[in-house]
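All protein chains but one are shown at their positions in the complex.
And now, chain A:
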Amino acid sequence: MAKSGDGIRILQGLLVFGNVVIGMCGIALTAECIFFVSDPHGLYPLLEATENDDIYAAAWIGIFVGFALFALSILGIVGVIKSNRTLLLVYIILMLTTYAFEMASCITAATQRDFLTPNLFLKQMLERYNKSDTDNNNDKWMAEGVTKTWDELMLQKHCCGVRGPSDWQEYTSAFRSRHKDADFPWPHNCCVMDAQGSPVNLDGCKLGVPGYYNSNGCYDAISGPMNTQAWGVAWFGFAILCWTFCVLLGTMFYWSRIEY
């Protein structure tokens, strides 16, 4: 051994500990990303219709990276304890690959947060909600997804439009071309509903009398979960990568010190 026996033992212990932490974080990352991909808030159709669902791609990558980190951490522990050069070389190469993938996932998730502006969802809502004359199957699919998601969102979160019901008045929309303005200044799902699912006071809702319509915008209900997801994938991945950086450097140093 090139170094004293104690020094090697300490380094081995640190590397084993580092790999244990990596393994546990890998499982946590997988679990977190599975949770996001399962779309508990039902907002995926909105993201799909923006034709840029990179947050979901980042979460999918996170699932596999987490699992790979767990498997590689076990390999690393075995390699360090046995001081086997081949095992450690394989470990280092595979870890570097996983590192690169996780980097991509983090940066993608962080970038996508900025992309989700209120105007993006406003434009999408106006153009796709209740759209009847769709160009092709893909268009039809996205329009149906957006319509269904917005209907549920307005009913469950008691909100209307992106910033408020006046969104429907300030702009023309696919909804407006199907429903007359006098009957539907805004969709009926914006009205306060009774237990049977019909508006409590339709005239009051059409006029905008407080108490009979939902005056809040839905942007907070949309961006809240999405930002949490992007934040979770990006920053947790970043933390794992910083820790993995240290462990990898230590492993490379250990590997270079093992004699044949």
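The working rule: a residue touches a chain if its C-beta (ideal position, glycine included) is under 8 Å from a C-beta of that chain, and two chains touch if they have at least 3 such contacts; residues count from 1.
Definition applied: contacts and distances are computed from a predicted model.
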Complex minus one chain; that chain's UniProt name from "Protein YIPF", "Sterol regulatory element-binding protein cleavage-activating protein", "UPK3B protein" or "Translation initiation factor eIF2B subunit alpha" is "UPK3B protein"
Answer key for A:Ile10, A:Met24 or A:Leu249 versus the chain not shown reads A:Leu249
In the full complex, chain A touches the hidden chain through residues 92, 96, 99-100, 103, 106-107, 110-111, 113-115, 117, 119-120, 122-123, 126-127, 164-166, 169-173, 176, 180-183, 185, 203, 206-209, 213, 215, 234-235, 238, 241-242, 245, 248-249, 252, 255-256
